[in-house]
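Let me begin by handing over the structure; questions about it come next.
All protein chains but one are shown in place.
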Amino acid sequence: MEKFDSKKLKGMVSQLKKLKFNMYHKDFLLTWQKPLDDIKAVLTFAEIFNSLYNNNISCKVFQTGLGVSFFRDKSTRTRMAFASACDLLGLSVQEMDEGKSQISHGETVRETANMISFLSQVIGVRDDMYLGRGHSFMKEVAASLDEGYKKDVLPQRPAVVNLQCDLDHPTQTLADLIHIKNYCGSYEKLKGKKIVMSWAYSASYGKPLSVPQGIIALMTRFGMDVTLAHPKGYELVPEVMEQAKTFAKKSSGKFKLTNNMKEAFVDADIVYPKSWAPYNIMLKRAELVKSNAPKEQLDKLEKECLAQNAEHKDWFYNKSLMKTTKKGNALYMHCLPADINGLNCVDGEVTLDVFEKFRLETYKEARNKPYVIAAMIFLCCFKEPVKYIEKIISKPFKRSGYYNII
Amino acid sequence: MEKFDSKKLKGMVSQLKKLKFNMYHKDFLLTWQKPLDDIKAVLTFAEIFNSLYNNNISCKVFQTGLGVSFFRDKSTRTRMAFASACDLLGLSVQEMDEGKSQISHGETVRETANMISFLSQVIGVRDDMYLGRGHSFMKEVAASLDEGYKKDVLPQRPAVVNLQCDLDHPTQTLADLIHIKNYCGSYEKLKGKKIVMSWAYSASYGKPLSVPQGIIALMTRFGMDVTLAHPKGYELVPEVMEQAKTFAKKSSGKFKLTNNMKEAFVDADIVYPKSWAPYNIMLKRAELVKSNAPKEQLDKLEKECLAQNAEHKDWFYNKSLMKTTKKGNALYMHCLPADINGLNCVDGEVTLDVFEKFRLETYKEARNKPYVIAAMIFLCCFKEPVKYIEKIISKPFKRSGYYNII
Partner (left out) sequence: MEKFDSKKLKGMVSQLKKLKFNMYHKDFLLTWQKPLDDIKAVLTFAEIFNSLYNNNISCKVFQTGLGVSFFRDKSTRTRMAFASACDLLGLSVQEMDEGKSQISHGETVRETANMISFLSQVIGVRDDMYLGRGHSFMKEVAASLDEGYKKDVLPQRPAVVNLQCDLDHPTQTLADLIHIKNYCGSYEKLKGKKIVMSWAYSASYGKPLSVPQGIIALMTRFGMDVTLAHPKGYELVPEVMEQAKTFAKKSSGKFKLTNNMKEAFVDADIVYPKSWAPYNIMLKRAELVKSNAPKEQLDKLEKECLAQNAEHKDWFYNKSLMKTTKKGNALYMHCLPADINGLNCVDGEVTLDVFEKFRLETYKEARNKPYVIAAMIFLCCFKEPVKYIEKIISKPFKRSGYYNII
């Protein structure tokens, strides 16, 4: 583990001071709606928290308070990352597992949002199953909290943090970005580096589009040479594609599209082969669910989807593709868990030998997530976050150890 | 949000000093078994905690310790309120979700009660499904803890807090009472104010009698003019009715009964239209469950109940009823969630226009609950609660912020 380097920490703090960011009482829903300086502030704070943790310095800024873990799908990893982030700052986690049926009307979302927020500092929401729903739901929660706060129902405005919606997965992609930065050396060095976000085969159904969308819309802002590769039928939401193009232009980066996997990987610095569901099927599914279609129709759609996927079993990442990347050694990334051929599936996203080579790297990639979430909470809850951090650094207290017993 | 008003806080503390209360090591099961000064102490402490929270002052009086959330029915709201209260005081929440079968014998309740209490400060119990069971269960838990504490098994006597039983729902009704007090200006001003606790239609089955019982047995103690309205067949437990009569007499309040909804609301200051199950059906259900009757009999009873309810679909609160209340503008109350006609049901307890007018008020009503629970825990756990509060007020520490990092 790194040694305590107060100079490095102070360096990060002076970077912060150069940024113009303002996230106080603002939610974190989609990276592309955030100014670049907000994004950079989250990244920097995440690294500061990571460094403080590694040096056994307490980041407990709340004596009491709740973080609500609001998952509309199952999850263990992101739950754990959210719980870790809350705990790091001193918040207790309460889980809120509402079935779909219980929050079916606008009115009830408003009510629920307020009921869970009287003593809460953050509501972390995952709602990624249905295209067209997750982001809308989060906005509705956020609007309800705005009303509650303005109308004197809530004593504070809790942060809403997107823990994956139908459009974006910001805590994942920002963790990914820190990993890429560590690999390249600095955010400046990302300019011109080629990253390939590629579809890959999986026997599963309904994986959200949020990770590939989040990747193309984030990495294009840092001047990277972004290639999106997928078979026909696996397009992403058009608005996000447009966003990525605009960002690439602005940052002097690139955004390329291809349906040819082999071509995509040539000379790549970084590769991200990962499965997602066909766009049209996701749209159809969302409609069926909205109209309460009979189960048979949904089952039929699932079969169609799996059949369509099965036509592209040759879309997986292996040694021979790796050899075509920059120096035959591009950084392999994955949000985990990956479908690994011959390990947890017959046909999947990646071969075992390649995965094994980068396995520990993918763990380190994942490790950034709790700190990214902690940064989002911190920036939403405190008006003068830089001042706080300076105080913590100038008078650090141990996270574990005797002097904490007071 | 209110500003920090140490004068107001000190005023509340001097009120406390005039009260003769003693809740140390005593549970909170039924409001009507508590002396009026105990009730007032809970109300005042709840408001003090609310004020401290709003002013970012830490109420953390436990460095470590557990609060056990023991729910024998599903719940998200009350769970959250209990979790918030525990967290506010510094306790971690552990959930205990025993199925009915696991705690079927007296012996096992005794054992379970002790097993979950070795390092616990409070056991919050909800058991409201069966008439004749919930309160008995809580008394059994309490007696088991008494034995454990006396016989040197437990290092402290955890508080048992009723989070809704078959008879009473004290954390709800005390939260309601604070809301009414805020509306009227002071507890003194409650005298003579007319409150109508009225049955209202719902398509659901088996809603407990605890809220209406709790309301009539609490509000009559504050000199209110309490009217209970319901169709025939929706009577409440006779002992509680007697209790309400006695309280009304003692406080120079009133307790009236009617089977006519329209008459009930005339000139009301406050209205509480809410559904509950028919008394006889609840009794029958409890017997069937006790005797392990076949499922068909229970299903038949449920159908009977729903049919009986359906005869009273005209019992709902709307604008024309509202017009007959004091100045056509009585305060509408509900413990939430309400059955709102045309929003989450076809026929329900209240029309959308009336509910919408008071929606934010019902949120504020609910907001009091965590502080009521915190007050109950605090009063049970500390021998000299007033002294503690005085110390907290005289030397306040921030709930969130840098100086808490120590």
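We just call them A and B in the order they show up, numbering each chain from 1.
Criterion: a residue touches a chain if its C-beta (ideal position, glycine included) is under 8 Å from a C-beta of that chain, and two chains touch if they have at least 3 such contacts.
On a predicted model such as this, the values are computed, not experimentally measured, just so you know.
Novice: From the list A:87, A:147 or A:390, which touches the chain that is not on show?
Specialist: Final answer for the missing-chain contact: A:87.
Novice: Just name the one of A:6, A:54 or A:260 that touches the chain not displayed here.
Specialist: Per the contact definition at the top, the residue touching the missing chain is A:54.
Novice: Pick out which of A:10, A:77 or A:150 touches the chain that's been left out of the picture.
Specialist: From the options A:10, A:77 or A:150, the contact with the absent chain belongs to A:77.
Novice: Going by the contact rule already stated, which one of B:65, B:170 or B:370 would touch the omitted chain in the full complex?
Specialist: B:65
Novice: Looking at the whole complex, which of A:139, A:364 or A:391 touches the chain that is not displayed?
Specialist: Final answer for the missing-chain contact: A:364.
Novice: If you put the missing chain back, which residues of chain B would it touch?
Specialist: 58-66, 68, 90, 92, 94, 96, 98, 104-105, 107-108, 110-111, 114-116, 118-121, 147-148, 151-153, 155, 381-382, 388, 391-392, 397, 404, 406
Novice: Considering the whole complex rather than only what is displayed, give the residues of chain A touching the chain that is not shown.
Specialist: Touching the chain left out of view, chain A contributes residues 1, 53-54, 58-60, 76-77, 79-81, 83-84, 87-90, 92-93, 336-337, 340, 343-344, 359-360, 363-364, 366-367, 370, 397-402, 404-406.
Definition applied: only the chains that are shown with their structure count from here on.
Novice: When the Cα trace of chain A is superposed on that of chain B, what is the rotation angle, expressed as a multiple of 5 degrees?
Specialist: The rotation relating chain A to chain B comes to 120 degrees.
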